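Heads up, this is only part of the complex; the chains shown haven't been moved.
Should a chain be cited, it is by its letter among A and B, assigned in written order, with residues numbered from 1 in that chain.
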Amino acid sequence: GLLKESGSAGADSAPKSVAGPGLTIEVKDGVRTIKLNRPEKRNAMTAEMYDAIGKSLTEANTDSATNVVVLTGSGEYFCSGNDVSNFTIVKDIKSTADAACERLRACITSCINCQKPLIILVNGPAIGIGVTILGLADIVYASERAHFTTPFSSLGLTPEACSTYTFPRIMGYTKANEVLLFNAKITARQAEATGIVSEVFPDKTFAAETAKRVQAMAKLPVKSLVYTKDLIRGRERKLLHEINVSECDRVNERCQSEDSMNAIAKYFYREK
Amino acid sequence: GLLKESGSAGADSAPKSVAGPGLTIEVKDGVRTIKLNRPEKRNAMTAEMYDAIGKSLTEANTDSATNVVVLTGSGEYFCSGNDVSNFTIVKDIKSTADAACERLRACITSCINCQKPLIILVNGPAIGIGVTILGLADIVYASERAHFTTPFSSLGLTPEACSTYTFPRIMGYTKANEVLLFNAKITARQAEATGIVSEVFPDKTFAAETAKRVQAMAKLPVKSLVYTKDLIRGRERKLLHEINVSECDRVNERCQSEDSMNAIAKYFYREK
């Protein structure tokens, strides 16, 4: 199962890399840190990464060693979206789309059901699912170096991760639509102004400053955190699950569509 | 009925004016542009203009030549609200109010049902319905010269166009109430900060900059735009229709009230 390390630590207590699924998971001092760890692929999301994130979030709910959950990335990027390899190595497009969208749905289901505070540390640029997921986070800290890109309609696609609900609620329709409909690319400061980011830090101090804050958060009485989160998110959980299904169904239809095929073909044509 | 031109174009491709109802409608390169065109009356809304806007928005849903809809104004103003002539040339106040509110309700119904992205280009000052309508837009660009005035309670009236729902959602209660309850007059930059405006442009470059962006939007795969808008707005459409009815019923009662009569009498007394 789950990629949990029991914090062997040593002289320094840096998280150990786990081979395989492209991420590391560490639980230490009340903090469960899920770190995307394919820096050479700008932390693009593979099938295994979706599965491992979902499992770790589910385990966090019942793990007494976890007070807060951190999601972050290693290297230059936070997350560059879906790994294109998920969609290019295909025999049967329908079954590939079905499997990919079911995986996405299950991972987002785990995010919606996450009972502990979910803190996302956006260490660098974010694309696609790396942006939309922020609407399900409780706290988002970003490095000043981060920027946010959401190329859905330009690829013939539609947004996911309940962003069609969370983004308009957070920033209003006219800002959300620049992101969700019209492929906006925004800076960390702009993201902070819209409210999808809690606070922006200079890149140099980002790791140290956010670590300090997360450690303080993890020392708070966990029941107060869990009950407060439940008061905030609990009453919209059922709706979020419905939205997740609607969005994934639409992504499924879209990624098999001519629009999407043309956009991808154009993309590869331009690249070469 | 509908005032659709088939884009005859020519040496230059400026939209042709259509005589009659105070607005021009042009469909070109995927963009349906509805332009309020009574500059001498600061684009005050007449009965015919409400009807024509509603019809054009409805037609846009099934028109394969329309990818996005633009609403804007010609001359100095975007829209100065309702034409007072609607309410002054009356024999029977109740039937006049009934007809005016039914017209308003039908036009707003069409806005709520608009399936294509609705982009509002606020070319100059906006008053009343010229402000409240922005909450149903998907993108709002404003000239720096624009300002926004909502004199509802000072005229004994109440707001419309679902703004009692959209404005608090977009900007929170304490900002929305300055506008909806207390007749705030805000600048384009302030409107941008609240989130009812996506972006503000210098007046000199407003037309060129927004045209460039709208043209790019209209080239995106229309199905992605329509499906994304449906994910964002679809689940609140039923509620918006109910709110539209409640607001129009209240406007109807209010515009026949002593408060409103007194406010209008005072207004005309001051003017002379």
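Everything below uses one rule, namely that a contact is a pair of C-beta atoms (placed from the backbone, for glycine too) under 8 Å apart; a residue touches a chain by one contact, two chains touch by 3 or more.
The shown structure was predicted, so the numbers you read here are calculated from the model rather than taken from an experiment.
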Shown here are 2 copies; how many are in the complete complex?
3
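Here is the rule we go by: only the chains that are shown with their structure count from here on.
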Chain A to chain B: how many Å between their CA centres?
37
Chain B partner contacts - residues on chain A that touch it in the complex:
152-154, 156-159, 164-165, 168-169, 171-178, 180-183, 194, 243, 246-247, 250, 254, 257, 259, 263
In their shared complex, at which residues does chain B touch chain A?
117, 134-135, 137-140, 166, 169-171, 194-199, 217, 220-221, 223-225, 227-229, 231-232, 235
